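Every protein chain but one is kept in place in this view of the complex.
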Amino acid sequence: MKDGFQGLRLGKWMLGLLKQRAAGLFCFTFLALGLVSLINPAFLAWGNLRDIAVQAAPVCIISCGLMLVLVLGEIDISVGSMMGVLAASMGAMVSATRWGLSPWIAVILTLILGTLMGALNGWLIAYLRVPSIMVTLGMLTALRGVTEVIMGGTWITDLPPGIRYLGTGSWMGLPICLWVCAGVIVLSTWLIHRTPLGRRIFAIGSQPRAAHLAGLPIQRVKFLVFAWTGFLTALATLVSVPQLSVVDSGIGVGMELLVVTCVVVGGTSVNGGTGHLSGVVFAVLLMTMISTLLIFMKLGENATYWSRAIQGLFILGAILLDHLVRSKKSS
Amino acid sequence: MKTKWFSWLSHPESLLSCLTLVMLGWIYKEDPTFLQWEVQKELSTHIWETALMALPMTLIILTGGIDLSIGSTMSLCAITAGMLHQHGVPLPMGCLAAALVGLAGGWFNGWFITRLKVHPLIITLATMAAFRGIAEGVSQARPLSGFPKSFTWLGQASWLGIPLAGWLFLGCLALCAWIMHGHRLGRYIHAIGYNEVATRYSGIRVNRILLGLYCLSGLSASIAAILFMARRNTAKADIGAGVELGVITAVVMGGVSIFGGRGSLFGVCLGLVLIHETREFVSWHWSRDELNLLALGSLLILSVVFQQLLGHKRSS
Partner (left out) sequence: MSALQAKQISRSYGGTRALSEVSIELLPGSIHALCGENGAGKSTLIKILSGVETPDSGEVTLNGQPIPLGRVHAVEQIGIVAVHQEPVVFPHLNTVDNLFVGREQSKVGGLWLNKKGMREQACQIMHSLGETFSLDIPVGQLSLAQRQMVSMGRALLQECRILILDEPTASLSARESKSLFATMDRLQQQGVGILYVSHRLEEVFQLAQQVTILRDGQCAGTQPTSSLSRSELIRMMVGRPVENPSRQQKKTKSKSDKPILKIRGMRRDPVFQDIHLEIHAGEILGLSGLVGAGRSEIARAIFGLDPVDEGEIWFEGRCLPEGFTIQDTMAMGMAMVPEDRQREGLVLPASVEDNLTLPSLIELSGWMGMHRKPRHEASRSLIEQMGIKTASRASSAQSLSGGNQQKIVLGKWVYRQPRLFILDEPTRGVDVGAKEEVHRMIEQLAAGGSAILLISSDMPEILRLSDRILTLCQGRIKGEIASHEATQEILLQWALPEERDALS
């Protein structure tokens, strides 16, 4: 298309960039940050920003896994309850009044347990071909029950310092959870872009029939992705729960919704085949910032009650945007 | 002879009836007092809301869809009625408004599903968050109460030993049964679930039917909210959290295929009985609520695995 106007060409380029979800989110986050800082400069304080990042870290870790689940064309809404079980069992493992194991063993066991739970999901979904919504809906409830059973009606309040270090400690000035999160992001980037497995995940989600004809091990890939999500959930639990002084049975409630929102808002299509890690990371930052944003915007203390509504609005917006992009492509 | 046995067995309803009888028998052996009429009457007070919402859910799952937002719609409707009441609006008007909100919520879901062709799972997951979020925001998570006696009486009243909510459910059940077996809508719903494309090509207005079903689901959630408010004399934003699991489990256990097409209301009634009795007995006998959740979740997974093993096929 010929046009001699530089301005128009620039506009078209910017539009093309905005179509990239990550870029759009980045701009949005930037704008939101700018707006809030204008209203309340205290927002930009290092302590506040660090707190936001620390809050976002576990969500980001799990989102890296859940993004691959959605790219495959499946869904996993059991991560929140998995977190609950992992938190409860970790607490029970290290608490002196319960099992009193060493923190190292607790860490390893928690990681194994998370992977096993993810593997159970994966086995039911990939090999028994049960629809993922049903499996993970059932798991969401059953695991919440298991959490209650492990907690046995009381809270755990005596986490030893070894474990608490994971949550509160720092290394080279940054909290441990941020390092772990960064590590997971790097690992996921490598997985998606630099391994055959990553390409195959996208291929299977894009066109399962073609994947079948190409001889891809579809079941195995699905199983691995769900197990990986379980592992990441355990990792997220290990770096976030020790920040609290109390472990109760309500940990992780609602986490699955937050993570799915972030992944969808971050540009991952629910039909599978597409997804950008950068978009997901920005979406996580944005979504976890919302409640803090609301506080800092001086809209009054009641504003935070609208967090979930705003979450819902974002995911609806993402669905609409997805639909617009899809219908534009097909026309 | 062998094939005859197997064909009888392949009907989930038959298996389900056996399972129900076996379970009731085992319960009786463990603790006979549980099955007494008085005890059952006490325990059944809160099943009616779930049962009521299970009816449109059955129809929706029969068409191959799903509605995860019923719990959140309940919450939104309750807050609507509660807040209007707080601002002096007479309660009947408030309940009417709640019903309209429920219908609107269902219509919202249905519009995304039929016009924008979004998968029911995704949109109802989103509205599950959005509706409850709005309820939380509007009510600021504070409980509302103080409803008039004439209203709360509705929650306590009963006739012939069955509460009003129960009669409402039985009436709706009769209506649904008539729709499914005596009205052409029932044939359409099964056909849509088995093969939506072929049903469209036969001239059936599929979009209209689906929209109607999701609206109905929203409406049932609003009625459930009103019943809850009448029973507990409170309206709070966390009403109905997790209720969708119980409803879906009952429907799926009742033999309704998650891929659509296959299923019956009789099976769903059995499913409701099963999960209700399981839940209550677990609480009764072991006095540990948390085992409920475990039992319920496991039941859902086991029913779906079972359906899969029986060979329920995804329609193209």
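Note that the chains take the letters A and B in the order they are written out, and that residue 1 is the start of every chain.
Just so we're on the same page, a residue touches a chain if its C-beta (ideal position, glycine included) is under 8 Å from a C-beta of that chain, and two chains touch if they have at least 3 such contacts.
The model shown is predicted, which means the values in this text are computed figures rather than measured ones.
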Please pick, from A:37, A:157, A:170 or A:207, the residue that touches the omitted chain in the full complex.
A:207
Of B:151, B:169 or B:188, the residue touching the omitted chain is B:188
For chain A, which positions touch the chain that isn't shown here?
193-196, 199-200, 202-203, 205-207, 209-211, 213-216, 273-274, 329
Absent chain, residues of chain B that touch it
178-179, 182-184, 187-188, 190-191, 194-195, 197-205, 261-262, 316
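The criterion applied here is as follows: only the chains that are shown with their structure count from here on.
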How many angstrom lie between the centres of chain A and chain B, each centre taken as the mean Cα position?
30
Quick one: in the complex, what on chain B touches chain A?
66, 112, 116-119, 121-123, 125-134, 136-137, 139-141, 242, 245, 248-249, 252, 258, 288-301, 304-305, 308-309
In the complex formed with chain B, which residues of chain A make contact?
75, 77, 124, 128-131, 133-135, 137-149, 257, 260-261, 264, 270-271, 302, 305-313, 315-316, 319-320, 323
